[in-house]
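As structure tokens, the structure follows; a few thoughts come after it.
Removed from the display is one protein chain of the complex; every other protein chain stays in position.
Then we have subunit A:
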Amino acid sequence: MFVPCCRGGGSPGSDFKGFTLLMPAVSVGNVGQLAIDLVISTLEMTKVGYFYTDCLVPMVGNNPYATAEENSVELSINAEVYSLPSKKLVVLQIRSPFIKNKYRPFCQTLLSWVKSSQCARVVVLSSSHAYQRDDEQLLGTPLRYLLTPDLQKAVGGLMQELNWKEMEKRAAYPGVNDAEKVLHIPGGGITKLLFTESCSKGIHMAVLLKFCSEGDNIPDAFALVNYLNEWLQLINSEVSADLSSQWKVPSSWRLLFGSGLPPALF
């Protein structure tokens, strides 16, 4: 699945033992993926490899994090891995949706890779349909977290200190039996599957998600990445500064809503 990029000599850059794996779920508004773009772009992470998989729709383009002519011509595909050894951080970016019936095999292969690379923990950035919130969820922060039992022991206390809200469970049969509760993440793509599988496999996983709707999801991405930063401290958050300005928007975010308008329209 994981194919390292050979950088000709030196460390292959594919040793992720003890690293934190940060990844998106392809979910409503693509918020997780946009947030990951901000992380990779701001921290100027180096690409160390990609996933050779038949589970994602193929796509290719030139380097989405290009800052100058020189670095703008490297090809980029649908599932790539970036690393920043100084922060023990490895990031997976997913750029296209799953092919029908392939999301389960992808999750299985991904979690085996997580285990074999001995990542210390996985953080999944995701989102959920805002319109499916219940009355209580409509109030207060739209950001939520989830921790697998093993990670709960390690960082649960920190979440309390940060005053974070855990994702609420829903009644399995609303109106009929309110006692039985299940986890429900509508619009979250593979988030729930990854989380439940990690719980049963003993993988340390955290899910950070935001309630949102389809539209211009850039502000949602900033909110999610700032939420992540409260915990992982990837960038230094100055007290007064506007946090949004400290994240570097990648060049590929240009023209998100199409080309320029024909002047004859007006």
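We take it that contacts are C-beta pairs under 8 Å (C-beta built on N, C-alpha and C of every residue); 3 or more make two chains touch, one makes a residue touch a chain; residues count from 1.
One rule holds in what follows: contacts and distances are computed from a predicted model.
Enquirer: Mind telling me which option in "Proteasome assembly chaperone 1", "Peroxin-7", "Lipoyl amidotransferase LIPT1, mitochondrial" or "AP-2 complex subunit sigma" is what UniProt lists for the chain we can't see?
Expert: Of the names offered in "Proteasome assembly chaperone 1", "Peroxin-7", "Lipoyl amidotransferase LIPT1, mitochondrial" or "AP-2 complex subunit sigma", the absent chain's UniProt record gives "Proteasome assembly chaperone 1".
Enquirer: Hey, which of A:Gly61, A:Gly157 or A:Gly202 is the one touching the hidden chain?
Expert: From the options A:Gly61, A:Gly157 or A:Gly202, the contact with the absent chain belongs to A:Gly61.
Enquirer: For the chain that got dropped from the picture, name the residues of subunit A it touches.
Expert: Subunit A touches the chain not shown through residues 26-30, 54, 57-64, 66, 72-75, 77, 96-104, 131, 186-187, 189, 213-214, 251-256, 258-264.
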